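Here is the structure we will look at.
Showing chain A:
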Amino acid sequence: MSWAVGALLGLSALAGLLVVLSRDPRRQVYALCANGLVLSLLFFALQAPDVALSEIAIGTVVTPLLFLVTLAAAAMNRARR
Partner candidate 1 sequence: MSPVQLLPVAVLLPLGLAALLLAVAHWLPPRVADAASVLASLILVALCGWLAVQALHGPVVHWFGGWTPVASGRPGVVLGIGFSADPMSAIIAAFCALLFALSFIFAWGYFDKIHAHFHVLMLLFMAAMIGFCLTRDLFNLFVWFELMSIAAFALTAYPLGSSALEGALNFTVTNALASFLMLAGVGLLYARTGSLDFLAMAKAIARIAPDPVIAGGFVLVATALLTKAAIVPFHMWLADAHAVAPTPVSVIFSGIMVGLGLFGILKLTTQVFAADAQVMALVHEGLFALGIATALTGGLMAWAQRHLKRLLAFSTISHLGIMLTAVAAVSATGTTGLLLYLIGHGLVKGALFMIAGILLARRDSVDELALYREGRALWPVGVVMAVAGLLLGGLPAGSLYAASDLIHESAHSVAVMFVLVFAASLTGAAVLRAACRIFAGWSGTPGVEVTAPTERGREQPDRPLWLMLLPCALMIGVAVLPVDSVAPFAGRAAALLLRPNGQAPIVIASDHVTLGSFFALAMTLAILAGALMRERPTGRIARRAARTERLPFDALQFLHSGLVTDYVAWMAVGVALLAGFLGLR
Partner candidate 2 sequence: MNTPARILLLAIALVVLAPAAASLILAMPAFGHPLSHYGMAVNALAPHLRNVSNMVAAVNFDIRGIDTLGEECMLLAAVTGTVMLLRGHRGEGMGEHAGGVPGRKQAPRSDATVLLCRFMATALFLFGIYMVLHGTVTPGGGFQGGVIAASSFMLLYLGEGYAAWRRIVRGPVLDVLEGSGALAYALAAALPLAGGYAALQNVLPLGTWKDLFSGGLMVAVNYAVAFAVIGGFGMLLLEFMEETRAPENDPVPDEENE
């Protein structure tokens, strides 16, 4: 089990880096999704199923969705200007 925890910790460090380095916010949404997924797997490995569930609902679905809607609305505003 310990290799899984270590690997997921490493992956989550990479996923966070990916989020920061995706300078285009549209690409960043995918990075955020990946980050949420990796984190929820990590939380599952850390024996926290409750937290993993809420991270998977929030981190991979709701937050990226809100980001997407914001970017879409911003694009529409820009088109209207």
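In picking the candidates, the idea was that all candidates are chains of the complex that A comes from, given by their letters.
Quick note on the criterion: contacts are C-beta pairs under 8 Å (C-beta built on N, C-alpha and C of every residue); 3 or more make two chains touch, one makes a residue touch a chain; residues count from 1.
From a predicted model like this one, the values you see are computed outputs, not experimental measurements.
One chain among 1 or 2 touches chain A in this complex, and its number is 2.
Interface residues of chain A facing candidate 2 in the complex, by the touch rule stated above, are 48-51, 53-54, 57-58, 61-62, 65-66, 69-70, 72-73, 75-76, 79-80.
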